[in-house]
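Not every chain is included here, but those present sit where they belong.
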Amino acid sequence: MAELLALDEAVAELVHDGDSVALEGFTHLIPFAAGHEIVRQRRRDLTLIRMTPDLIYDQMIGAGCASKLIFSWGGNPGVGSLHRLRDAVEHDWPVPLELEEHSHAGMAARYAAGASNLPFGTLRGYVGTELLEHSEETVAAIDCPFTGETVTAVRALRPDVGIVHAQRADREGNVQIWGIVGVQKEIVLASKRSVVTVEEVVDELEPRPGAIVLPTWAVGAVAEAPRGAQPSYAHGYYDRDNGFYQRWDEISRDRDSFQEWMAEHVLTSAGVA
Amino acid sequence: MSTDMETAVSADEMMTVVAARALTDETVCFVGIGLPSTAANLARLTHAPRTVLLYESGTIGSKPARLPLSIGDGELAETADAVVPVPEIFAYWLQGGRIDVGFLGAAQIDRLGNLNSTVIGDYHRPKVRLPGAGGAPEIAAMAGEVIVIIRQSPRSFVDRLDFLTSVGYGVAPGDRERLGMPGRGPTIVITDLGVLRPDPETRELTLTQIHPGVSVDSARERTGWPLRVSEDLVETEPPTDDELRELRRLRATLEAPA
């Protein structure tokens, strides 16, 4: 049974320095509130895992939470670079950041393998690319025992903590997600511990088209965090703040303006711009 | 059908219109964000209404009225025939061989259509850290064919990629087959200067079409290798009024509030 906790309690209890942590949400339901709480609690030396690091990891990397990033596409969607990520990779600021990079298909297969309690996932991918030269620990050729054909194995991902945002939970901790569901289910099931932030806790989860339910006994902690995916979006609650994604390009380009913004909007409050 | 609007056609508009034209109707198309998404939606809203768009966020058959800024905007889910988990969109739909056309951009391309979207400079000490692979390597491998949209310059059309993120034709003809890639690879590369297609024998990208007002010499200057030019080089039909009007209307939705 999931514990219903306050977000600061959930992070304090479940996220530790040095952990591998995946905050997922494929452009939708990105757990910004949880990421900000991790920044406020000054976690360090995290291995951050996420297909699309997005602004939340730009902020966490710029705040010095991470020593390693496992990812597949690290840009500001439709806008350009993630400047804090680039500054960490290009200039070791504020601390050096080790990269482990994959393709989307590879990351998705790694999560699915983790959720399936398999040591590896299989796909047709990576062949012929230079990604292979930087991923010997996590990507390998594997031969089909029936046809002899060579395909690609990717190491399963089993993060210490998986964190996602969702629209709703009921009072027992059952979680409901609809719209783009991304890898939300996979990451909760693949992780040793999990936190789900939700827009609201309700008496009953009425069935909805396209909705999935994560039963309470498969979830670690549920924390209410209204607007907790902002500036990304929560289908049925609020839209993506495309303007903020565009403004972030300017805010994050410069170390000082980034730090000012973080001081004002993250370190001193529980909200986001 | 050249028009008054033609003089005002930007290089990006020209690229986008030509890319849209490259999509035939009833094509199942896996689209990346940015110019590919704009071009695919332009095709859908003009000559190819039954084109099916899939986005890597898991939306199948999206029919957005406004252009998405990200690959996973709510509009894509709301207008989709189906929304599936991300592992499924890659495993069952892309890898499953269901995609006719993949639409890709990149920071660099070489003469055999291989793409770099990872780094400029040394991998461990990059001059520019780019976003990375995303869905591109498997789209490049698995889609029936690939349309590439990329601005042409000596920095993007390079003799040697700084990093090979996605395979076009590899280092020699036959590499795709050797690597077990079912798709045909990049059959068309659309730039702000013209259109390149792979030579049937050597697979080397060859300029086959040039946009109005662009000279072959300028195309050569903006290519980091000795550019081959087709003997049958044709000039691109300028965008029609309809194409331009629809494209501009679409692009305006990107800026407008929801």
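Labels A and B are assigned to the chains in the order they are written; within every chain, residues are numbered from 1.
Rule of thumb we're sticking to: contacts are C-beta pairs under 8 Å (C-beta built on N, C-alpha and C of every residue); 3 or more make two chains touch, one makes a residue touch a chain.
As the structure is a computational prediction, the values presented were derived from the model and not from experiment.
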Per-kind copy numbers - full assembly in this file: A x2, B x2
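Just so we're on the same page, only the chains that are shown with their structure count from here on.
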Between subunit B and subunit A, distance of the C-alpha-averaged centres to the nearest whole Å: 28
Subunit A - residues contacting subunit B, complex: 26-28, 51-52, 71-75, 77-79, 81-82, 85-86, 89-90, 101-105, 108-109, 111-112, 123-131, 134, 149-151, 179-183, 185-186, 210, 233, 235, 239-240, 242, 245
Residues of subunit B defined as touching subunit A within the complex: 33-34, 56-59, 68-74, 76-77, 83, 85-87, 90-91, 94-95, 118, 123, 125-138, 141-142, 163-167, 170, 175, 179-181, 258
